[in-house]
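Reading through the structure tokens given below for one structure.
Every protein chain but one is kept in place in this view of the complex.
We call the chains A, B, C and D, going by the order they appear; numbering starts again at 1 in every chain.
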Amino acid sequence: GAASTPTTAPPPAATGAATGAATRAATTAVSGGAATTTAPRATTAAVGSAVAGGPTKDVKVGVVLSLTGDSQIYGSPQRQAVQLAVDEINAAGAIPGIKLVPAFEDDAGTKDRGITAFEKLIKTDNVTAIIGPTLSNTAVAAFPVAQQAGVPSLGVSTTANGIVEIGDYIFRDSLAEAQVIPTTIKTAKEKLGLKKVAIIYGIDNAFTKAGYDVFKKACDDNGIQIASTQTYTATDTDYSAQLTAIKGTNPDAIIVSALAEGANIAKQARELGIDAKVTIIGGNGLNSPAYIRNSGPAGEGTIVGAAWNSTNDNAANQKFIAAYKAKYNADPDQFAAQAYTGVYILAEAMKNAGPNVDRKTLRDALAGIKGLATPLGTFSFQADRNADHPPVVQVVKGGKFEVLK
Amino acid sequence: MTLLRVEGLTRRFGGVVAVDDVSFTVGAGEIVGLIGPNGAGKTTVINLLTGLLRPSSGQIEFNGARLDSLTPHRIARAGVARTYQNIRLFRGLSALDNVIVGTHLRTRASFAARLAFAPAVRREEAEARETARALLARVNLGQREAARATSLPYGEQRRLEIARALAAQPELLLLDEPAAGMNPAEMDVLIALIRSLRDEGQTILLIEHNMQVVMGVCDRIVVLNFGRKIAEGTPAEISRDKDVITAYLGEEE
Amino acid sequence: MFGESVRQLMAINALLALSIYLTLACGQLSLANAAFMGIGAYLGAVLTLNAGWPFWAVIVAAVIVPMLVAVLVGLPSLRLRGVFLAIATLGLGEVLRVVIVNLRATGGAEGISSIPVKTHDWHLALALAVALYLTWRLRGSRMGYAFEAIREDETVARTMGINTTRYKLIAFVLSAALAGLAGVLKAHLFRAITPGDYGFVQAVDILTFAVVGGSASFLGPALGAVLLTALPELLRSNVLRDVVNFEAGWQTLFLNGVILLLVILFLPNGLVSLFTRQWRRPTPLASEPATVEAT
Amino acid sequence: MLEVTDLRVAYGQIEAVKGVSFRVPEGSIVTLVGANGAGKTTTLAAISGLLRPRAGAITFDGRELTRLGTHTITRLGVVQVPEGRDILATMTILENLELGAYGRRDRDAVRRDIARMLERFPILGQRRGLAAGSLSGGEQQMLAIARGLMARPKVFLLDEPSMGLAPQLVREVFRIVAELRAEGQTILLVEQNARKALAISDYAYVMESGRITLEGRGADLLTNDAMVSAYLGGIVIDAPPVVDPGPT
Partner (left out) sequence: MPDINWSQQLLNGLFAGSAYALFAVGYTLIFGVLDILNLAHQAIYMLGAFCALVLVTGNVAGLGPLPGGMQLPFWLATLLAMLVAGLLGILLDRLAFAPLRKRPDTHFSGMISSIAVALIFEALATWLFLPQRSQFPAGTIRPGAVTLGQGALSYSRVLVIVAALVLVVLLTVLLRFTKLGKAIRAVAENPKAARLLGINVEAIYSFSFFLSSALGGAAGIFYGLAVSRLDPTMGRSVELKGLAVIILGGMGSVPGAVLGGYLLGLTEVLSVALTNTSNYRDAIAFVLLFLILVLRPSGLLGARRVREA
């Protein structure tokens, strides 16, 4: 880094006033083009010193999410959560000398648009980091672009295999299914005495398929018999043929490796007369208030192994839930929680990297994140840049998630 | 020499026997008329001859070889070309392009050769274009080369179809009501055209309702009624034939 | 003005558009291109990763195998007309997707990632040049005329000695070759492939390229692909975001739809008519609807 | 009754009808003759509202037709049997006839009319339940005429009704036309079979390259020298010079 500026955080009130042209003009040029500048260098010092409480510079963060198409239902809460976190951080001046400027891009749930979005953010917007994309399938194609350009990128909902392996600039705060599900199965077996289960999963979706693989292994490891394995595809809306076949095997529980359609599967299972004694067990995909809302009574008793526990009363989590609800008049889901957490992780890393943060220093700072209090719990990155925080096993009771104890 | 021999040709559609045990021959260089009331089965005969329909029974021999189980494009390759009663031009193509398509059977150039800009290909394409131009001129459409086929008036579309069929240089030309939609003067032009073709030795099977044309050009006439052959003979014989008069010609008032 | 990957995508999509142009040129509404692309992509990835073939050999295989599949599928199905052919060929894509999802070698739903980048810009340029040359030389050739005749009236074409089955098969097979080529090049460019990439949506996108570009000339489809690839990227422009306050999401989707509609409505001969002065008839792409009997 | 004044119709840039005026008085047969491409079909299309004229007026019973839609014109009683027949191939012969009476409300009379048509054209009676598309060319022509009659037209526009018909039927068609005239029907006839057409016409116009070049009573024209040489045949002439329509 070459030029530097004083780094006292402005009080929240000042941030508001400092935004706009003045702040932008005050941005500092950093070598390597990591930090964004919207004003010519020459003016930097002059304007910078004019701002009370020290100048802040804009740091652009790209946010690539699925905002249209089938997966918009996941990308949309993520976007809201990111915006919320950014606003909070900027308002609090949580990163001394830095104001986060998010640049949202839509990947429409496709690889092509994901790649071009990454490229545009990196080359045109000159972002310092990227959050997203929503889908693992997009991530495997888009992250290499970031890796090659040396832009630290943080997956907030990418759970498939082989993500962080793309390179040392790739991180994720989303627990892989393998980190969540074995505990779930083990706990469920203890509580319910499972002997025989049936599994239904989405065969053409990387997330649900990966979940299935782990569920299957966990069942095998725990000596649970799998009486029937059924699949569906992303475009299906009626699962009754598969569920009828499952019903015929009289399982103790049905394992559902699904996303939003999990609620429909639960509901249709009950409609087919699979009674409430047959527990539904799911993974991260079911960890959403929408699951409870959409499955209604059918969802009661569902056991959900998850990366985020909505009832966790740690301060960060409660603050997040309250703020999200206040701003958007809706309960957040795990997608939102992880995306929100992602911004805070970035912010922490930027704080640690200092006001001259660039792509390289940010990467290093990210790798050093340890023991950060987040809505997900105490969060660290493992050496391989995977997330490390405690998973939970929840149960739906009385229309609410509770920790299964 | 007999070019075409039709033997016991029959075609049924459900209960309707459109062509019923019809036999006739067409000699090389001959112009044979095929006439009969509406629905007598004339067009069906042509459809059978060109392979668009399969006979229910009977045989078709052309140049000594059986045609009746060949696919339409093989029949065309054997030397049979036709026009359609309800004009079937390539609607989107220009008049010239319609005729150039007709030269398909007369050209050989492979696409690979064209990719390589082989001079032979260029020559052949130029020839096809010239042939097509000459044919258009021959049917008095010389000025219409670039006009889209469907923008031509009815009568000209008919002549264009004839030019397209001639482009294949067929041994046997089947004309299905070429004069329909033409006024008497234009019919005279058509008659002259058919005669000149005959002079060049072209064999033609001609379906036509206009007696001026039929009597003017045919060497021999075959008459169908309800799918059956009811008469055959020279124009003079046919015009006197009692059965033909009652079934088809009627009395001139 | 566009990033590298946008330009690369344009080239690949142009290849795909030319691939469908070949079948449309002879009146066949085949939507198998996406499937052939998938075959090329998956085969290429497997050969590169598991068999260690050199890239040129991978390309050859990824072109030839789709051609063989095209022969197998084409022989029974090419007698279907219009949308009937379309749905039969879409079926091919669906079957392919199910197979890929279920096979171990293809990585299931997660697909194959970390395919080494082997496609360079010159590959794309060369492939596109070949495809353009092929389609450019088609018009006016004997085969080109045969294609046009088949498109306009298949029955008449047959009675004029055109072996319609043969030409339709040629078009289908050539189209498969181009699609397979596009597939393998793309897989080795963007590193990751998944089964969902080659389905209905992709098939319809390819058709859209060709129609929007206009198919009166071979340039149309290529142009359509280029512009439609650019459109969403243009809608990303910071001008829209900062000045008009457009947000990525439904607003850009809306604008995308509106622009597509306007192009279709006001450029009757496709985008290509913006650039070519010469008079060209708006060409009906496939044969007229079949005359049918009342049921 | 039907009056066309200074009608101009163009396809794109090309004017196919260049200022044509004529009248079809009530209860008479008026014939348009002319070479291929003279603009006869185009004129009829403009009357029926299938084409928008570039200029000129078409009035029927004092009502301006040029702004009306084809269906309205047909329902007013100006009914056309088009060149090329345009039968509904996938529908049955009976359905074709029923649709001919689409604008009519008198169900019983419609039923009687259908019976009359099936009698008049026996082949249609035999095939009534079959798809019209399976008919032979001439049979389809009969169906087209019969279908037109089903509308009980006030003015009947016939575009080459004898085309594709066997000699006997040609006579039959001209007899029907004459009969209709006797019943008080108004008829505008376009025919290539000029001799026969003129013989039954009250009045006739000759069109050439989009203009009317000759007119007169039917019987007079039959003996008109220019007419005989140009349209009634016997002498081979060159086809009329034509203009390349060029880009449209």
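Everything that follows uses one rule, which is that contacts are C-beta pairs under 8 Å (C-beta built on N, C-alpha and C of every residue); 3 or more make two chains touch, one makes a residue touch a chain.
Because the structure is predicted, anything quoted here is derived from the model rather than measured.
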Omitted chain's touching partners, listed by label: A, B, C, D
Which residue of D:1, D:50 or D:199 touches the chain not shown here: D:50
Touching the absent chain when the full complex is considered, from A:149, A:178, A:227 or A:323: A:227
Residue in contact with the excluded chain [from A:190, A:238 or A:384]: A:238
Touching residues (missing chain, whole complex) on chain D: 48-50, 69-72, 74-75, 79-80, 82, 86-91, 95, 98-100, 102-103, 131, 133-134, 147, 151
Residue numbers in chain B that touch the chain omitted from display: 43, 46-47, 52-53, 84-86, 88, 92
Chain A residues that touch the omitted chain in the full complex: 67-70, 72-73, 75-76, 203, 227-238, 240-242, 244-245, 247-249, 260-261, 263-264, 267-268, 271-273, 290, 294, 296
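The criterion applied here is as follows: only the chains that are shown with their structure count from here on.
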Computed distance of Cα centres, chain C from chain A, in Å: 35
Inter-centroid spacing, chain C versus chain B (mean Cα positions, whole Å): 40
Per-residue multi-chain contacts in chain B, two or more chains: 148
Where chain D touches two or more other chains at once, by residue number: 134, 246, 248
Parts of chain B lying in touch with chain C, wherever the complex brings them together: 50-52, 71-73, 75-77, 81-82, 84, 88-93, 97, 100-102, 104-105, 107-111, 114-115, 121, 125, 148, 164, 168
Interfacial residue positions of chain B with respect to chain D in the complex: 13, 36-40, 42-43, 85-87, 140, 143-148, 151-156, 177, 180-189, 192, 209, 211-212, 248-250, 253
Chain C to chain B touching residues, read off their complex: 133-134, 137-138, 140-143, 145-146, 148-149, 151-153, 155-164, 281, 283-284, 288
